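This is the structure I have questions about; it appears just below.
A single protein chain has been omitted from the complex, and every remaining protein chain is retained in its original position.
Each chain gets a letter, A and B, in the order it is written, and its residues are counted from 1.
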Amino acid sequence: MSSILSVKNLTTRFNTFDGTVYAVNGVDFELQPGETLAVVGESGSGKSVSVLSLLGLLPAESAEVKGTAHFQTKDTQTDLLAISKEKLNKIRGKHISIVFQDALRSLNPVLTVGEQISESLMTHMGYNKRQAYTRAVELLENVGISYPEKRFYSYPHQFSGGMRQRAMIAIAIACEPEILVADEPTTALDVTIQTQIVELTRRLQREMGMTVIWITHDLGVVAGIADRVIVMYAGMPIELAKVDDLYENAQHPYTEGLLGAIPELGETGQNRLISIGGAPPDLFEAPKHCQFAWRCPYVFERCWKEIPPNYQVEEGHYTKCFYDMSAQQARDEE
Amino acid sequence: MEENTSNEKATGLIVDEQADRSIAAKLVYVARLLWRDKAGLIGLVMFLLVVFAAAFSPWITPHNPMQQDIQASKQAPAWAEGGSTEYLLGTDSLGRDVLSRIIYGSRVSITVGFLGVMMAFTLGMMIGLISGYKGGRTDNIIMTLVNMVLSLPYLVFVVFVAAILGNSLLNVILIFGLTDIPIFVRVTRGEVLRLREEGFIEAAQSIGQKTPRIIFKHIMPNLLGPLITLATFEMSAMIFYEAGLGFLGLSVPPSIPSWGNMLAMGRQYLTVYPWMSVYPGLAIVFTGFGMNLFGDWLRDAMDPRMRQKKK
Partner (left out) sequence: MLRYLLSRVMYSLALLVGVLFIVFILLHLTGDPVSLMVSRQASPEEIDSLRQELGFNRPILVQFADFVKGAVQGDFGNSFRYRVPALELVLKRIPATVELATAALIMAILMGVTMGILGGSNPNTIFDSIARGLGLLGQTIPTFWLGLIMILVFALNLGWFPTYGRETFQLFGLHLPDKSIILPAFTLSLFTTGQLTRFTRSAVMEVMNEDYVTTARSKGLHKMRIYLKYILKNAAIPLVSIIGVQFSYLLSGSIYVETIFAWPGLGNLLAEAVGTRDFFLVQATAFFTSFVVIGLHLLTDFVYVLVDPRIRYK
């Protein structure tokens, strides 16, 4: 099965007055059609920037994006990073859509919610106003917004947080995209609404056969929704695995740390949450060695000398670490 | 084990990349910014030139600005017909040297601008701090008053008061110093509220710090940037308003050289002896230009987003 999106060696740099920021340093992945891929990492790990880079949504004056990103639709294959702005515009919103985190700031305050759905329909699907209205109302209903015919004319500030997020989803799926990217859509919501949004996304994915990239820092959400997981740190993917493999057999010390930090319901309050000491590097230099070395409990000499390449742990499970977690010792290579 | 220089940063909190630099490094940073946006540098130089002229007037003027010489009156500037190099920019109707009067005029402008802004700055900041920090009813009352005053036509009332109080330097300073308080109140309060929203105040209070310490250690440093920028623009505005009042005959007494007075006098001779009005006006433009360029640079330098531009 060939991948629907094949990203190779994606790097993104920002040129600022204070220096160059190396935000993304070599991301590769193959997105399989119909799967849900979670991209996990803390703030500043480059998870959002990677996806924004793919879709050309970074400020042109300061961002430099390199690499290839082959997007496969039916019979055509396009490199998202090599095509013109016009062509990219035809893909954005139609074949690949994003749902953003903060729906209040991500929605236009002076347009009605309905209008923000209709405009996608009219731009990409050639609907006229009336057709777009009908379809938009259907979509609002599908995402669980009551009285959709009236709500069409509401403004974003008149919705509650959960409803706004649903509206954002409705906007994103309006043109039935092949790939839906969710950039921390539940982070700003409370737990009960979170679950609803996750369920909604899963249902829509099934109904529409979409492939989903879910960006989050919340490992709890990942367990509920992902097929595969990429863990990002300091702009690099440091572990890639199927979701079960990741939870049961985490290979990278950072992943291990993340998993140890999840509070579990039902745990008595005696155990302290294990947090990872220190903070991520500030990305003003191109990485020359493993970027986790400062905080790694298993660090040794080699970690400071080179960037670890991808090691295969098992089928479909890779990690960039010189330490062999299963064998509890440094990798010894042939 | 190989250590990397960014090690220290990795183990600390990355709050502000400038925070751990020394004073010297900060100054170098500011100088770099100033050099990159040379406009700001030019503005600063222009402003300093005017301050220099005001400070050293007696030593740099070719003539006594009050000295009248009817013989030489209404003389054109040096390069025009009838002019001489003795009176470079010509003379006014009483035979006084225009250039010397312009140089001396800077004294009035700088004095009014500086003292006026100092007054408005100090009083405005104090009231703004009270308003923003206390909040509640006090804040509501103060802000309603501030907004009301700010919505009125400024010059109309300044003219009214100036007419009542009469011509004197002190009056002018007082008028501007007091009437400019509202804008400083508003900006100060805005900053205090912003800090409150970002949790600084609550955090400090929660670890038991007392109010004066909170204000001095946490609030004031953050106020300085926006207030100094504001002060630059307000000082420029005051210089303009003083000249405007002078133009209407309401500023310092006509014998004291001030740019506004010169314009007022020169106006009647505009058709025949335009230099009496044109050059004093240029001095005002020069000062305002310099201060605005510098103020713009200052404002951009304070804005973290501006630093994201490509090198």
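By definition in this document, contacts are C-beta pairs under 8 Å (C-beta built on N, C-alpha and C of every residue); 3 or more make two chains touch, one makes a residue touch a chain.
Computed from a predicted structure; not experimentally measured.
Residue in contact with the omitted chain (choice from A:9, A:77 or A:108): A:108. Of the listed residues B:71, B:85, B:151 or B:255, the one in contact with the hidden chain in the full complex is B:151.
Among the residues B:87, B:104, B:121 or B:247, only B:247 touches the chain that is left out of the figure. The missing chain, though absent from the display, is touched by one residue of A:15, A:32, A:73 or A:123; that residue is A:123.
Residues touching the missing chain, restricted to chain A, are 52, 55-57, 61, 88-94, 97-98, 100, 102, 105-111, 119-120, 123-124, 155, 157-158, 171 (touch as defined at the top). Residue-level contact of chain B with the missing chain is found at 148, 151-157, 159-161, 163-165, 236, 240, 243-244, 247-250, 263, 267, 270-271, 274, 277-278, 281, 284-285, 288-289, 292-293, 296, 305, 309.
As a working rule, only the chains that are shown with their structure count from here on.
Centroids of chain A and chain B (each the mean of its C-alpha atoms) stand 49 Å apart.
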